[in-house]
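Before any comments, here is the structure.
With one protein chain withheld, the remaining protein chains of the complex are depicted in position.
Right, subunit A next:
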Amino acid sequence: MAKKGIPEWLNSSLWSSSPSPIPDDRPLRHTPPAATTTVAPSPPIVEHPSLSPSPSTAPAPIRPPSNSKSENNDLPNGSGGIDVTPPTAAEDVSRKTQVVAELSKKVIDLKELRKIASQGLPDDAAIRSLVWKLLLGYLSPDRSLWSSEFAKKRSQYKQFKDELLMNPSEVTRKMEKSKGGASNDPKLQAPGALSRSEITHEDHPLSLGTTSLWNNFFKDTEVLEQIDRDVLRTHPDMHFFSGDSAVAKSNQDALKNVLTIFAKLNPGIRYVQGMNEILAPIFYIFKNDPDKGNAAYAEADAFFCFVELMSGFRDNFCQQLDNSVVGIRYTITRLSMLLKHHDEELWRHLEVTTKINPQFYAFRWITLLLTQEFNFVESLHIWDTLLSDPEGPQETLLRICCAMLILVRRRLLAGDFTSNLKLLQNYPPTNISHMLYVADKLRSK
């Protein structure tokens, strides 16, 4: 799987100050939630120079929201009335209070929460962690049930770990202990010939039997090696995930554990390259939860949320289903149809004139849920919308992909096969909230 395509220099602030390449096509600009530190390439938005250790460079852990709030208040609003509604600090505060108000209710109204979240969540680690847990169905809306749910799920995960991550010698030892085997106290064993005990053919390390513990263990080793390699390649530019620090190592181990347990519990799809990219943002959010109790159990929470998210998308990863009605090929065809429905000229140019098979670009967009196309912070915002939209993540994803294509239509219509493919495989940085707004407009009535 190709690594993140956008090179460092493309994300630097140098590019964000130049005018966006799509001048006229965009409809009325949507108010971006300015609490978010958008890597906005377009000039009308208020420049946030003080926020310039920007997310375009290796994203540091999420800045505490209080900083961004105060900075918003200091900067002048709007630069010469280009937009209808320039971002105001008041609006972000109101959005944040809306979210907080919703979250503090005894029984949370999920529909209401979804509506608020689909416009973007404030960059507060605690809020996002909680909202994602609710949106993914990990926590029920009733606040009073939370502590029991947490306890149950976390202990279940611990059980999984104990059962599935043990190697065969530990397993056999445990089995013997439970059978109350004779004590192996060396003092009691008299010198002389050691007693031999006959065992069945399945239990020994070189066994080739299908039910043998050992054989299955060695077969799993290949999957584990693949997981290991992919985890080491996840987000190499982020200190959270990669590098030699103890923090990075423990995070990598947590990712490995989650993916291993998922692979063992789902022998149908095991592990496929790319699942690490889907797990990474979930784990990141939960681990950076300011509440220490929650952060300590980030691994367990991330596991269940990952399972929940994968349940919708697992068909994309199953090779046998590639050509079927639920597989990835069909999904890409649906994207194509959606584009044709909304922008026939562009569709014709892409598919017929320049003959770009949508698989060349859409495959990565869809299977990895757009984590590789934008930088980490931006993909978090996209995921806010993705997870909260009542139509479901699959549908929303297709609409966002369609919006991505429509936003660069000028360049696509002017380009040929090579330049279009290059553009789509290295999607240029754009205003995320605008993109999400366009995607929203594409909603079928």
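For the reader, a short list of remarks on this structure follows.
Here, a residue touches a chain if its C-beta (ideal position, glycine included) is under 8 Å from a C-beta of that chain, and two chains touch if they have at least 3 such contacts; residues count from 1.
The rule is short, and it goes like this: contacts and distances are computed from a predicted model.
One chain of the complex is hidden; its UniProt record names it "Vacuolar protein sorting-associated protein 29", one of "Histidine-containing phosphotransfer protein", "Vacuolar protein sorting-associated protein 29", "peptidylprolyl isomerase" or "Palmitoyltransferase".
The hidden chain makes contact, of the residues A:100, A:151, A:208 or A:296, with A:208. Which of A:97, A:167 or A:418 touches the hidden chain is settled by the complete complex: it is A:167.
Residues of subunit A in contact with the chain left out of this view: 167-170, 172-173, 184-187, 189, 191-199, 201, 203-208, 218, 221.
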